[in-house]
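Of the protein chains in this complex, all but one are displayed in their positions.
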Amino acid sequence: MGKRHTIEVTVGAFVVLGVVALFFLAMQVSNLSQASSGDGYHLTARFSNIGSLKVRSPVTMAGVRIGRVESIGFDKTRYEALVTMRIDAGIDSIPEDTFANIFTAGLLGEQYIGLEPGGSPDFLRDGDEIANTQSALLLEQMIGQFLFKKAGESG
Amino acid sequence: MSGETDRDLADQDLLVKIRGLHFSRGSRVIFEDLDLDIRRGSVTAVMGPSGTGKTTLLKLITGQLHPDAGTIEVDGEDVLRLDKAGLYRLRRRMGMLFQSGALLTDLSVFENVAYPLREHTDLSPSMLRKLVLLKLEAVGLRGARDLMPSELSGGMARRVALARAIVLDPMMILYDEPFTGQDPISMGMLVTLIRQLNDASRMTSILVSHDVRETTRIADFLYLISQGRVIAQGTPQEIALDASESVRQFMDGLPDGPVHFHYPAPPLAEDLSAQGRKR
């Protein structure tokens, strides 16, 4: 009986340990802790080029993450990218004339959407569209423009 | 008409009825048209040289192996036609003593004997304990109930296995070479036990062995098989009087006879002069 009891106790402890490890992986190692905010509201924005922006890329304001990109679609009539963002529920005072830019973290890093607040007293609501956008800066284009300008100067 | 009823009565008296049994392993024929009857309440011994498939016969009777042809009836049921559930129901009424004992190595002696009861009955713990202790007492090992199988001698392990085989009070018990590798004392114990168990509860026993002396001491009826056939049958007295060459060779342990001392080979001189060339 004693041996049986020991087996049951150690098996119980083992299962708890395994579940704790899984929980640790889910909450501490992966993004589950951040993704779970199911509430919040949606905003959309159109960009002529999103570069390498991806679903789940961060949306920031003043460098603080306030949401994530939820989906990226293509508007086939206007040939633009349609980006839907989910903004955290607590951030409910984004002015209507806010500017959405696609920035790059570091020279070659991930791209993210940076919001620059405008001065309007009216706030964006669920489903609204951010009208003022600026597309991603593409390295190739920048280099191309730079070389073109240099050539023009020297010529 | 009356002949028919006589035959029915005779049939009812038979617990195991084997007719026209054929069995082969690969290209090796083990049984060829074997007929064999086991009468209720008797100790029937099946004897024969090693390799004649005596153990195979037990496995066929208990449905662990399937023959190529023939019928096997146990207590009126056709073993070959039974599905798994039916076969298991039948096996609950049979006990088998394996050569090695086949005790479960991670259970104590007590738990080994209690195992079939725990599996097939809903006895209260106190009832179960009484039954197990009684069966262990019958084989003289009540004091060894807390030992593990690894702590038992070969003879003791076989006796524990015997207690386990009879714990469900089977109608029939099959012994696979019970005397092999036993010292004279435990051999004597086993001989007495088998006889006692058989007579005390009107059990039927089938004994497979090649130990002539011990087997003739306890068997009511003997079958001698060789090369897939029954070569002689009868009571030990009848067999003792049988004058045929092959029976005498086996019963008296003669080194040469119908079964040759030499395994078949080309003549020795020819083999030696071949100088290691591949044949």
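Per-chain numbering from 1; labels A and B assigned in written order.
Everything below uses one rule, namely that a residue touches a chain if its C-beta (ideal position, glycine included) is under 8 Å from a C-beta of that chain, and two chains touch if they have at least 3 such contacts.
Just so we're on the same page, contacts and distances are computed from a predicted model.
This complex has a chain not shown, and the name its UniProt record holds, of "Methyl-accepting chemotaxis protein", "BMP family ABC transporter substrate-binding protein", "Intermembrane phospholipid transport system permease protein MlaE" or "Succinate dehydrogenase / fumarate reductase cytochrome b subunit", is "Intermembrane phospholipid transport system permease protein MlaE".
Although one chain is not drawn, the whole complex shows that of A:Gly18, A:Gly73, A:Gly90 or A:Gly144 it is A:Gly18 that touches it. Contact with the chain not shown here comes from a single listed residue; of B:Val43, B:Leu57 or B:Met96, that residue is B:Met96.
Annotation for chain B: contacts to the undisplayed chain at residues 62, 64, 84, 88-89, 91-92, 94-96, 98-100, 102-105, 115-116, 119-120, 161, 164. Residues 4, 7-8, 10-11, 14-15, 17-22, 24-26, 28-35, 56, 58 of chain A touch the missing chain (whole complex, contact as defined above).
What we mean here is this: only the chains that are shown with their structure count from here on.
A straight line joining the Cα centres of chain A and chain B is 77 Å long.
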